[in-house]
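This is the structure, below, for whatever I ask next.
Omission of a single protein chain aside, the complex is shown with its protein chains in their original locations.
== chain A ==
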Amino acid sequence: MKRLYELTVKEALELLESKEITARELVQSCLDRIEEMEPTIHAFLLIIKEEALKAADQIDMKRTKGEPLGKLAGIPYSLKDVYSTKGYTTTAGSKMLEGYIAPYNATVVEKLAKEDAILIGKTNCDPFGFGSSTENSAYGVTRNPLDTDRVPGGSSGGSGAAVAYGGGLFSIGEDTGGSIRCPAAFCGIVGLKPTYGRVSRYGSIAYASSYDTVGPMTKDIYDNALILSVIAGKDTRDATTSAEKVKPYHQALDLSLKGRKVGVVKEYLGDGVDEEVKKAINQAIEVYKSLGCEIVEVSLPYTEYAIAAYYVIGISEASSNLARMDGIRFGHEANVDDWKDKIIKTRGEGFGPEEKRRVMVGTYALSTGYADKYYHKAQQVRAILKDDILKAFKKVDILLTPTMPVLPPKIGENTDDPLKMWLMDAFTVTINPVGVPALALPAGNTKDGLSVGMQLIGPHFKEDTLYNFAYLYEKSIKDTLN
């Protein structure tokens, strides 16, 4: 019998509904696990104990009385610390927002609360999502539960680690260029970057507004699909959300894949891709063949330019998004009298090196005389890239790529080389400028017990297709993984 924190959401819901376990027991199990693991892993920036247990008791009481309960009643979860939570701190992993308590809840928080999920903590991340290792966090690095010498990925590294070790049954991450998928790959869990506009961003502290997406990080595909069906949908407070119908994503997972086409991107299996990663992807290709899929080689020749375009637009938007951090209304405030000096010093002290780097380069890229060379050129590349990927979907149902070209680096390995860190995201950053959904899931394990992630990319709003392909893959390799 699994320990309670090891359960998937689906398993836990069944046990809760059959009253074999209580929400209090489940929440307590996760809190105990957090207490056990945190000294080593440091996935959480805030742990919510009393309120979580109180919420669990209320749900147990309602269940005893037979009162109606939400779809996720009693399920403990964590939030990346970029989501505004009324009454709890929201730091975005930056010193700039140390102690900041938002006076409102993000839409995703409201939606989960409405379904009676229980928030047990907020997780560590690179500041404002700036990073792929969680090493940039102002509050210390998070370690990878699979190998504590290694990074958990980022920027939603705390969420990845928490889900991997059982600190809550799922987490809500945020993905601007791989921030959900990278930690999912490094921590051996499932993470979805949904279609842009599928899930409301209201209350999510922005990195790059035209890339940012809100998505679930879970132990398996079913859970991921279930959580998406709860958090997706049009929001009147986010003008970029789509009215596209929300499907019951968890209910059509095992449709036959016979005759479906899987595109394999040749540029994504070339030089610079770790041999163990290649091996796992090739194994995945074999699995899809055995499921009756046709494998089609696809070329995305513009990937080379995609990374540059991604960063130019992303940090341009970020430089503007971070302009509101002035210490006047909230957040860190330098102890200086003159207001101009105060604001300068506030930013100097509050922003870490990665925030400063991105704000400065982004400001430059938008400046008169440079905007045409950088920002506008990057937007042209973005249009070509979009065209490139959408063309591929005329030939195939999904694209299959490694999530990350490498295995999780050792802590400190890349911190002196920001460019190398930026290049590590090559396969994930190409997706956000296009807006299509991408699902990261474990492809297989290395001989050292690390996980290799694979990424399934689908057309806009085809999350159901991704889940279908991923679920059947997960089912096929379940035995080999356990």
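Criterion: contacts are C-beta pairs under 8 Å (C-beta built on N, C-alpha and C of every residue); 3 or more make two chains touch, one makes a residue touch a chain; residues count from 1.
Just so it is clear, contacts and distances are computed from a predicted model.
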From "Pyruvate dehydrogenase E1 component alpha subunit", "ABC transporter permease", "Dihydroxyacetone kinase DhaK subunit" or "Aspartyl/glutamyl-tRNA(Asn/Gln) amidotransferase subunit B", the hidden chain's UniProt protein name: "Aspartyl/glutamyl-tRNA(Asn/Gln) amidotransferase subunit B"
Touch criterion as defined above, residue of A:8, A:156, A:204 or A:468 at the omitted chain: A:204
Which candidate, A:65, A:245, A:329 or A:447, sits in contact with the chain we can't see? A:329
Given A:58, A:320, A:445 or A:476, the one touching the chain that is not displayed: A:320
If the hidden chain were put back, which of A:6, A:57, A:115 or A:238 would touch it? A:238
It is residues of chain A that touch the chain not shown, namely 82-84, 90, 92, 97, 100, 102-104, 106, 201-206, 208-210, 236-240, 316-317, 320, 322-326, 328-330, 339, 343, 363, 366-368, 371, 375
